[in-house]
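Only a single protein chain was left out; the remaining protein chains are all shown in position.
Then we have chain A:
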Amino acid sequence: MSLVAGPGRGGLGDGQFSQNPKLCVDKHVAYIQSLDQRRDELDYWLTEHLRVSGIYWGLTALHLLGHPDALPRDDLLKYIISCFCDDGGFGAAPGHDSHMLYTLSAVQVLVTLDALEEFEQQIPRGKDKIGRFIADLQNRESGTFAGDRWGEEDTRFMFAGLLALSLLHLKHLVDIDKCVQYVKSCQNFDGAYGVSPGAESHSARVYTCVGTLALAGRLDAADTDALAGWLSERQLPNGGLNGRPEKLEDVCYSWWVLSSMAMIGRLHWIDKDRLTSFIFQCQDPENGGIADRPGDMVDVFHTHFGLAGLSLLGQPGLAEVDPTYCMPKQVVERVLNG
C-alpha cells in the first residue's frame, strides 16, 4: 500500500469543479487498488514508515465502499504478520521497530480480515503477546501511555492502546480508571481536550480523549454541551471542518470532529449537507482518491477519513462506520459480540 500523494488532485479531475458532484465509488476503489503499483516513485519508499497504517486506511475505505475483497487478502495478511516484532508489537513495515500506532493498525487489519486465528497459528499466543506489549506501555502512575519503549507519552497512544486491547478482548490488562482520570486532566475550560494537561484544545486530541471515555464506558465524564459547542465551531462557511480556531479546513477533520460529535450524540450541531458537498469537492472524479482540500493532491489517508466522515453523515451507498473504532460497524459488532 503506497502512501504516495496524487497523482490526481481533489476536485480537478476534469479541470474544474463539477456542478453536481457525486460519490465516485468505482474510481476510489480503482485508486486504492493501484496504490501498491507505484514503486517507481521516490515517495513510495519515503513513506514506508506508514505502510501498515496505509493498509488499514485502504482496507477500511474499501469496506466502506462495499468492495471488501478488492485487495488480495493473503498478501495483506502475510505482510501484516511480517511486521510483527519479538517484543509483541508491530512495526510500520518489516524491519521497522514496534510502535503503538502501527500495533493498533495491524490489529485493526487483522480483525477486519477476520484473521486473528490465522495470526495465532503462525504466532503462538500472539494475542497475549500484543496485549502485554500494550499493557507494559501504560504509565501506571498517570494512566497515560507511551508510544514505544523510548517513552514519549501522548493521548493518541492511550486511545490506540485501549482500542487494540478492546478488539482483542484484553482491556482488563490496563488500569482504565486511570485513563479516565488522565483524560479529565487534559480537559480545558472550553470543554475540549489538549494533548496533555494545560495544552490547547485540538480536534484530533478530542477524538482520542472522547474515544478513550467511550471505550471506558465513561462518556458521562465529558462536558457534553461545551465540548459539542467547541466542535461545532470547527465548521467553516465552505462546509469543511478545521482542527482548532483560525485554522484551515481539512478533510481529515471530518473524522476527528464528526466521530467525537457522534459519540456524544451531537452530530446534528453542524450542517451535514455542506460538509458532504465539501468532501465531494475534494474527490478526484477522474482518477479517484480524496485530498485534504479542493485543489490539493489526493492520498489514501484523506481518502479513508473522507469516506469515513461521509459514512457518519449517512451517505447512501457507503457501509456504516463505527465512530469509536473507525472500522466498519459490521466488523466491530462481529468481533465484540463474537
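Everything below uses one rule, namely that contacts are C-beta pairs under 8 Å (C-beta built on N, C-alpha and C of every residue); 3 or more make two chains touch, one makes a residue touch a chain; residues count from 1.
Keep this in mind: contacts and distances are computed from a predicted model.
One chain of this complex is left out of the view, and of "RING-box protein 2", "Geranylgeranyl transferase type-2 subunit alpha", "Ubiquinone biosynthesis monooxygenase COQ6, mitochondrial" or "DNA primase", the protein name its UniProt record gives is "Geranylgeranyl transferase type-2 subunit alpha". Checked against the hidden chain, the listed residues A:Ala135, A:Val195 or A:Val335 yield one contact partner: A:Val195.
Here one chain is not drawn; of A:His49, A:Arg73 or A:Arg132, the residue touching it is A:His49. For the chain left out of this panel, the touching residue among A:Ile270, A:Leu310 or A:Val335 is A:Ile270. Within the full complex, the residue among A:His28, A:Lys127 or A:His302 touching the omitted chain is A:His302.
Summarising the interface, chain A meets the missing chain with residues 3, 5-7, 9, 40-42, 45-50, 91-92, 95-97, 99, 148, 150-152, 184, 188-190, 195-196, 198-202, 228-229, 232-233, 235, 237, 239, 244-248, 250, 252, 266, 268-271, 274, 291-293, 295-297, 299-302.
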